[in-house]
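Every protein chain except one is present and positioned as in the full complex.
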Amino acid sequence: MKDTQNQRDYRNITIDKVGIKNLRYPITVLDRRNGCQNTVATINMYVDLPHECKGTHMSRFVEILNLLCPEVSLKKISDALEQMKKHLNAASSHIEVTFPYFIEKKAPVSRSPGLMDYTCKLTGSSGPDGKIDFVSEVIVPVSSVCPCSKEISEAGAHNQRGEVRLSIRFKKFIWIEDMIKLVEKSGSSEVYSVLKRVDEKYITEYGFNNPKFVEDIVRDIAIKLKEDDNVTWFSVSAENFESIHNHSAYAHIASG
Amino acid sequence: MKDTQNQRDYRNITIDKVGIKNLRYPITVLDRRNGCQNTVATINMYVDLPHECKGTHMSRFVEILNLLCPEVSLKKISDALEQMKKHLNAASSHIEVTFPYFIEKKAPVSRSPGLMDYTCKLTGSSGPDGKIDFVSEVIVPVSSVCPCSKEISEAGAHNQRGEVRLSIRFKKFIWIEDMIKLVEKSGSSEVYSVLKRVDEKYITEYGFNNPKFVEDIVRDIAIKLKEDDNVTWFSVSAENFESIHNHSAYAHIASG
Amino acid sequence: MKDTQNQRDYRNITIDKVGIKNLRYPITVLDRRNGCQNTVATINMYVDLPHECKGTHMSRFVEILNLLCPEVSLKKISDALEQMKKHLNAASSHIEVTFPYFIEKKAPVSRSPGLMDYTCKLTGSSGPDGKIDFVSEVIVPVSSVCPCSKEISEAGAHNQRGEVRLSIRFKKFIWIEDMIKLVEKSGSSEVYSVLKRVDEKYITEYGFNNPKFVEDIVRDIAIKLKEDDNVTWFSVSAENFESIHNHSAYAHIASG
Partner (left out) sequence: MKDTQNQRDYRNITIDKVGIKNLRYPITVLDRRNGCQNTVATINMYVDLPHECKGTHMSRFVEILNLLCPEVSLKKISDALEQMKKHLNAASSHIEVTFPYFIEKKAPVSRSPGLMDYTCKLTGSSGPDGKIDFVSEVIVPVSSVCPCSKEISEAGAHNQRGEVRLSIRFKKFIWIEDMIKLVEKSGSSEVYSVLKRVDEKYITEYGFNNPKFVEDIVRDIAIKLKEDDNVTWFSVSAENFESIHNHSAYAHIASG
């Protein structure tokens, strides 16, 4: 049976990334408290394609994924990146794994337990030298109270849910839980899944006493990341779904 | 050239709706203030298919749409519904037109002008008797301040953007503007695109003095609709993107 | 601490549904082959609210969910629906659980294994009489080859991925796997995650010999459902992401 993909290509154009995109897959990821956690990922896998090759072999990506999964860890991603280069005759390979992640969080006063959901993304790339570049990303909901609205109003202050997206490169392994905690401490107040009335009172007052612009949120996160020797690069953005507008307020800082 | 769609079907199964879905199209709609407004719609068009017909003729839907557009009005939709029944040999026809709609709104104190965006949907169906059933829907952003949070907290109250979805059937034509206004008056405060500091102060205080649960929002809208002789049916839901949770609070009322 | 929600309401308007929406939660569901399967759900939970009550108690929904989960089954949903009515003083309750579901599927010739992903939704409602109404829904990707294009063209035929949405009510428990299989047998050919060249040849030829309009897909599913005594109601729609258009072809049939 003829292998069209294996034919020689004469256009003399290297392809940077070719592969599969938006494949859903059940995975398990490391969970600091419980050892591991089951979740469902959306996965992209790409390699480069030399100028002389007509096409890549799409089925091999999924076969390598079948070997990688269900456990997804930096080690497993590293292995898969090498397998991709080897079995697809590529010089570079890329994996992106996006998934919801859950952490049990107790309400601040009643201690009622609830599961908070976050969105996480692990990205790994391996180049010709075999060095692997990892980026960890978390998307964390926070509550923000507007400092201006509080300052100028006789009572109350507009507030809203916002979403903070934090990506980092690091020297040694960093827990998703720590990235999330860093973000949650930087909003006006945290977000919970279960809140009894005593908790709602606490959170309302806590947030009101801790007003933050999107500018404040990204700066407070950036300060901590700049002080952290383990972080070699970061990008942080905050988007507030403004309660007084039908658009978002947005701020973004990237390191160096 | 053989017409596969025109073949006889022997499965003896009538199809309720068949046609085209998610077609983007530039349209103009009636605008109370400016006469008409340009926008971009996503359009669905369906007819029924008798049990003896193998398939409908998809290209005719778009041809009828080309005749209908760009002006979309209840009259134009009625005409298109009849054209669909005629040219597709159908007993019933359905059109759904969803589009963003813009209204200039001045900030409450500074009177700074800005354009607010809403999402609207017009649905028309024509049955075998030729009677046309219209439903008008608007999706309107509002701001809501939590009555419980205000009551129990020493200062502040959590608030957030919410989305109210109102659908109505009516006896005589009703302006989108009036449906939107009805909804906007029923939140804790309205949402604007431009707010200067004097406006932000006004809105913060206004909302704080007017706390509303999702339950309150749908009830206050339902009261007004029940009193309106022109409204023969309604469905109203409110979804608050809670600033203290990562999920929504939701309430829904449908008439009779 | 004052309980605002518990106050008496004088507007005399009953709310049909009030509760929480779009809460993400890790669950396990029954898996015919493996006993159970881990996945992540998006959950809505509502109750009615009598006209004399100002508000419901949102935190109780999540607390009941915490008791229900992680295992989600018809039995567990029934229990939760009763708990909701009891703890929220409601006459009716509703739960909607939407989640990706995975089934290992071997390629048709090479027998290469791969995981196919589907989207499923379980809906349960309990009324004043305590009778529970369940609806099971699956969204299944299929491949469809256009009969008209095949008939009129000298070679080839346009084809595309489509999505079939099947909802049913049933007398006795029905496996998600059986609903999915019924749908997959009704497209031009099935969709797989891993296909080697021998499989791609098989599927291409199989689909080409089995052309189907969206009309054919929903009719072939409807025929089988009408013959099944266990199915008391169904709704089936097929949406083809047409490869020759930038819109979809769509067909829908609902029983009685």
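Order of writing sets the chain letters: A, B and C. Residues in each chain are counted from 1.
In the analysis below, contacts are C-beta pairs under 8 Å (C-beta built on N, C-alpha and C of every residue); 3 or more make two chains touch, one makes a residue touch a chain.
Because the structure is a prediction, the values reported are computed rather than measured.
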Handout entry: Hidden partner chain, touching residue among A:Lys17, A:His87, A:Lys121 or A:Arg169
Key = A:Lys17
Problem - Contact partner of the left-out chain, one of B:Ser59, B:Asn89 or B:Asn230 - result: B:Ser59
Practice task
Spell out the interface residues on chain A facing the chain that's missing from view.
Solution key: 1-5, 9, 11, 13-24, 44, 46, 49, 54-56, 58, 147-148, 151-152, 213-216, 218-220, 222-223, 226, 239, 246-254
Fill in the blank from the handout: Residue positions on chain C contacting the omitted chain are 116-117, 141, 143-146, 148-150, 152-161, 189, 191-193, 195, 197, 200-201, 203-205, 207-209, 241-247
Practice task
Quickly run down the residues of chain B that touch the omitted chain.
Solution key: 1, 3, 23-26, 37-40, 59, 62-63, 66, 100, 102, 112-115, 117, 193-198, 201
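As a convention for this text, only the chains that are shown with their structure count from here on.
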Problem - Interface composition of copies chain A and chain B: same or different, split at half - result: same
Problem - Intercentroid distance (Cα basis), chain C paired with chain B, Å - result: 25
Practice task
Quick one: report the Å distance separating chain A from chain B, using the average Cα coordinate of each chain.
Solution key: 34
Handout entry: Interface hub residues of chain B, defined as touching at least two other chains
Key = 148, 152, 246-247
